[in-house]
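Here the structure comes first, spelled out in structure tokens, and everything after it is commentary.
Heads up, one of the protein chains got dropped from this complex, but the rest are sitting where they should.
Note that the chains take the letters A, B and C in the order they are written out, and that residue 1 is the start of every chain.
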Amino acid sequence: MAKDLDKKLAVGQGLDRYASAVGLIGALLSTLGFILAFVLAAPVNGASVDGVEMIGGQMVSNQLLFSQKIFYFHMPAAVTSMVALAFTAWFGIRFLTTRDARYDLRAKLATEIALLFIIMTMFSGEMWERFEWGVWWTWEPRLTTYFILMLLVFAYFILRTAVDEPERRATYASVFGIITFIDVPICFMITRLIPSSVHPVVFRTDSGLSPDMLVPLLLSMFGMFCIAFALYRLRLRTETMAQEVDAIKREIDE
Amino acid sequence: MNKPSTFQQYVTLLRKDLQREFRTKDMLSSMGIYALLVLVVYGAALSQTARQFDVLQMSGGLLWALIVFTSLLGLNRSFSHEKENGCLEGIMLVPLDRSVVFLAKATSNLLFLLVVEVVVLPLFYFFFLTTTQPASTWPMLLLPLLVGTIGIAGIGTLLSTITVNTRGKDVLLAVLFIPLVYPLLYACVSATTVVVAGGDIEGVYLNALLLAAGYDVIMVLLSWVLYDFVVSA
Amino acid sequence: MAEQCDKDLAKVSDADAIVLDNVSKVFGDRHAVDGLSLALPQGAFLSIFGPNGAGKTTLLRMLATLSRPTEGTISVLGIDLKEHPDEVREHIGLISHNSMLYADLSAEQNLMLTARLYGIADPRERVDQMLDAVELSHRRLDVVRTFSRGMTQRLSIARAMLHDPEVVFLDEPYSGLDPHAVEIFDQLIDQVRQNRTFVMVSHDLSKGFAACTHALVMARGRKVAFEGKDNIDFEAFASLYRDTVGMGVA
Partner (left out) sequence: MNPILEQIYATIIPSAPYVIAAYALMWAALCVFVVFALSRLKRTEAQLAVLESTLASRQDDLTDQIRKQ
């Protein structure tokens, strides 16, 4: 029985072998990215000051913006959440074409991961915004888009709990996942492209990234991808096992 | 038996919705009353504002809030009678393209929403805008109104087909619908505001209208493609 | 067109009405219907028995093209259901405990709607004919909401038979009917019986058995027994049925 179970769990699960290793690599990379963000990356310059000072062998004539350091984890988390949502949509399409319940499970778990990284992004973004803009909330385009995205992910889970019949639930969730993924870029585009007469433009664009900033950023981004993947596999393993448990229970009951 | 054309089937289904509405008037009357009540709530909400308060700047937003909430009510109703006696199943038994069902339902929803808007718009003017002078460009608000309503009817038809089979369907429709139409709402509010309150018509109005139309095209196409899965589930 | 019709009929006449080949409906690890195979000749009346959750309704929904089988093939009148669902739909009708009628439309409007959707040649004449047949001509302009349960069921039979289907599915048609309405319902079914093939799902063992020519007993999505009525002893059958129902309860 136990062997049988292992075999069942192993179906399409070859990646599980690497999951923990990948998770470890992810943790290492993001930690490295975190350290380098403070050590290697040059601080972003703010307003110019009244004079020049030598700091660490460099002439500095601007204020150093420490708050920008949030960016090195904030942006990778945001990108990771988007990638996870892309997987939700992709698994949704796969489900609709194959009607295979496994894809529905994967879509659900990908959305779970997306929610985690969305929350991380919202937390870090919120801290940056509070310091830089001095407000807790403003309907600034990027912020708004991200907020809407979070609401859509909440809606995805609410929808799932509101349908009892498994196949119907899977179909609805897949369809909604696909629409969500399409709607977010539209939302982003519209809120940015329509000039708003009411709000002042508060958003400061991050000017081009120099290599010393790019390295920690890419390291943390790649690290987050790895972490997301490892967590996804962990959840997938758990849920597949839980399904197996349900099946055995039903067998015993009969 | 000669198979009717897709268009004939579309007309038949649309006529069915109109006949039903003509007999019961439940969607139009409930949406109309609801819209009126929202206007009353606006009255209370704005009653304490200063005399010099610039209601024109807010009118676009207020109008669209009214439309979104009213259409939510209507969309919720639009499938309840299809579910009542399993009528939708009866339609699924007929050899017909599933997207016809979507198009017919979206059209009837669009028509009902437009009728309600035609009634509500003068009322909105009557209650809130008679004290000020809207910009002379105000008739141009009809275009964003149409474009926005098309998008609401399109995506709303898909979503209400989903929520009619769920628990707590009334709330769920709002939960799914409002974030999804946010971009459309944003575009339509800015297009409406700029023609009512005056401003950079060329820059904002056209831009917003184009984006709203783009949203319509993408979302209606997507709903149309995905509808088969939803309605057969 | 006429030629093609003849060809269709020729194709139909020598085929079995319904052929299931290893049909399964699976979602996740739940098998609603599990590897079901059978062939039902034309003109037969099949009753499907089984406990709740045996997959009867799932099977009927698959036959009625409302749900797609995960595996296996179903052919209705020789037409493959997966490949040509729309062609199958032209030949089937469904009468269920749901009337599938719009409560706020009149009887006539309901039937006209269905007739137009199916593209019936002379819809008005056909609708009149069907209203006569179910003795509802005098109520044709009344809204369905005002009808009694029995009248609604009669109208729903008229609706299902409007396009003259060769195969008719009955999904728990007796639920919610009083004895008198059941009697009228049986008479109407007898009237439209002719050479049509019927498939019925019902909880009522004696009723289902009385009407049928073939019986299928299902449990947990599988076939327990499939026999022509002539080969079945009712007592033995009833005890098998009780055993199967017991299986479902345990």
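Note that contacts are C-beta pairs under 8 Å (C-beta built on N, C-alpha and C of every residue); 3 or more make two chains touch, one makes a residue touch a chain.
Keep in mind it's a predicted model, so treat the numbers as computed, not measured.
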Left-out chain, listing which of the shown chains it touches: A
Sole residue of A:69, A:102 or A:168 that reaches the chain not shown, by the stated touch rule: A:69
Omitted-chain contact residue, chosen from A:93, A:158, A:215 or A:234: A:234
In chain A, positions touching the absent partner: 1-2, 5, 34, 46, 49-53, 55, 60, 62-67, 69-70, 73-74, 77, 116, 119-120, 123-124, 127-128, 130-131, 227, 231, 234-235, 237-238, 241-242, 244-245, 248-249, 252
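The rule is simple: only the chains that are shown with their structure count from here on.
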Chain with minimal offset from the mean of all protein Cα atoms: B
Greatest separation from chain B - chain, by CA centre: C
Cα-centroid distance, chain A relative to chain C, in whole angstrom: 50
Intercentroid distance (Cα basis), chain B paired with chain A, Å: 33
Residues of chain B that touch chain A when the two form their complex: 57, 155, 158, 162-163, 165-169, 172, 175-176, 178-180, 182-184, 186-187, 190, 194, 199-200, 203-204, 207-208, 211-212, 214-215, 218-219, 222-223, 226, 229-230, 233
Interfacial residue positions of chain C with respect to chain B in the complex: 1, 64-67, 85-87, 89-90, 92-94, 96, 98-105, 109, 113-114, 116-121, 143, 159, 163
Chain C partner contacts - residues on chain A that touch it in the complex: 99, 101, 166-167, 170, 243, 247, 254
